[in-house]
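Take a look at this one; I'll ask things after.
As you look at this complex, bear in mind that one protein chain is not there, while each of the others sits in place.
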Amino acid sequence: MIWIERQRAFLDFTLSSLWRRKVRNLSLLMIYALIIFLLSSVIFFTHALRKEAESVLKDSPEMIVQRVVGGRHSLIPISYVEKIDQIRGTSSVRPRLWGYYFHPASKTNYTIMVPEEFSQPDDTVETGAGVLRTWGPLWKGKLYFKTHDGEAILLKAINTMGDETDLVSADLILMSESTFRKISGIPEGYANDLSVNIRNERESQTIMMKTVKALPDTRPILKKEIIRTYISLFDWRGGYVIVLLWGALLAFFIFAWDKATGLSAEEKTEIGILKGIGWDTSDVLMMKFWEGVVISLSAFFLGVIAAYVHVYFASATFFEHALKGWSILYPKFSLRPSVNPYQLAILFFLTVVPYTLLTIVPTWKVAITEPDLVMRH
Amino acid sequence: MVRKSTAYLIFLLVAGLVMAGLIFMHPRLQMVDYERGLVKRQHLVRELGLTDLCLFTEARYTRHLSQADLHSPFQDYPMALEHFPSGSLVLPPEHLLKR
Partner (left out) sequence: MIQLSGIKKTFNGGKSNEFKALRGIDLEVALNEVSVFIGPSGSGKTTLLSILGCMSRPTSGRIWLSGREITSLPERFAAETRRETFGFIFQNYNLIKGISVLENTMLPAYPTGMKYRVIRDRAVSLLEKLGIMSKSEEPVEHLSGGEQQRVAIARALINTPSIIIADEPTAHLDTELAQGLLDIFAGFRKEGKTILIASHDALVFESPVADRLISMRDGKIV
């Protein structure tokens, strides 16, 4: 109980002491909270995106077979389907027809695609929610396209995929095969790539090798690789955002260090007074410890709470610009709200602990001096 | 007048509870809604045979990251500095880094 009373008394003094320079200390707290907010937003966001990619893309085709010509992805003849079909262990092989369409009016790239079954008329399209958000004005509910040979066609937007699937469908425009071939210019008998389903996932490596053997000009991509790409996609060790944020954090610590090492004459006198009236060195350090805790722990809580709200309630609005980059389309996320406690703990140890130490260490030298200095003037 | 440390400790307690509530409770409450959307996304991925997330639509190799071939994504060579801002956020696909 004595211990608690002592700590609370030191906390009382620290708070009064900090409150004397409230504008300065509150702005310090806010800057610190902002940095923690940015860092934890990135951590939450990338964690959630990785989880999302894992659970969404597990339903991707087992294997995609591209044809490579001159080191580049090229059109694949549909005749390849049979050859792959003959490989033992494949259950279905299907040509995928997809491509990109640049709409000059909105300066946006869209993905045009032919679904396996498109039961609508040729002059209609189904669109992702992001398409209609960005396309610009429609003409009588119709989208204006230019075919590869320069002809203009109008396609009626009949169906929109909901916001919930935006993360995978925001820029999709689905259409019939004949319309697709007209717009994209991919000739009959060719497809963009082939999607292959495999009976037993464990055989995928063998089937991949057999595919390359049977068709040396192809490059198979396994689902495993796709998922791995996305898991390492937002790897925080690789992102420049993190580098920038660490820069910010470093700048903050330099600032804090400067503040802490340059104990003002006034602060030194105060420590002398405290020692003179009967405070022990450890009492002074304990009081300083609380000073560090008050700033850094408050900033940690505020920053993390704000980041959680930002990422999971506000769809990571602040990152929209960075993620969007030069593209126009930005999907609406509904990310799986989950936080990795391990990452949170790391953030805690990288922010709260060093700041608190930074507050205590410089005080040490002053606090161990003999208290009779206050008697001399 | 309230003792300063009392006020501060109450603040810490409230902030801590809010944080814990968000981190441990909110995900559970949201799970049903989230799962509903996820099922739709998974369904669409299966039906259309999709391979990528629609995150960066600026270029074909950022839109379909996992499908990018050896040379087109990074223009001249795989580790070249990216042209697009999204390139500063993401690493080149792993199969390119490994070789």
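Chains here go by letter, A and B, matching the order in which they are written, and residues are numbered from 1 within each.
Simple rule for what comes next: a residue touches a chain if its C-beta (ideal position, glycine included) is under 8 Å from a C-beta of that chain, and two chains touch if they have at least 3 such contacts.
Computed from a prediction, not measured in an experiment: that's the story for all the values here.
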| item | value |
| --- | --- |
| Displayed partners of the chain not shown (whole complex) | A |
| Touching residue (missing chain; options A:Phe180, A:Trp279 or A:Tyr355) | A:Trp279 |
| Contacting the left-out chain in the complete assembly, out of A:Arg8, A:Lys51, A:Lys142 or A:Arg228 | A:Arg8 |
| Sites on chain A contacted by the missing partner chain, in the whole complex | 1-3, 5-6, 8-10, 12-13, 16-17, 20, 266, 269-270, 273-283, 370-372, 374-377 |
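Simple rule for what comes next: only the chains that are shown with their structure count from here on.
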| item | value |
| --- | --- |
| Computed distance of Cα centres, chain B from chain A, in Å | 4 |
| Touch list for chain B against partner chain A, complex | 3-5, 8-9, 11-12, 15-16, 18-19, 22-23, 26-27, 30-31, 33-34, 36-38, 40-60, 62-72, 84-86, 88-91, 93-95 |
| Of all residues in chain A, those that touch chain B in their complex | 8-9, 11-12, 15-16, 19, 49, 52-53, 55-61, 64, 66, 68, 71-73, 94, 96, 100, 108-111, 113, 115-116, 128, 130, 161-162, 164-172, 174, 193, 195, 219, 221, 225-226, 228-230, 232-235, 238-241, 294, 297-298, 301-302, 304-305, 308-309, 312, 322-329, 331, 334, 336-339, 341, 344 |
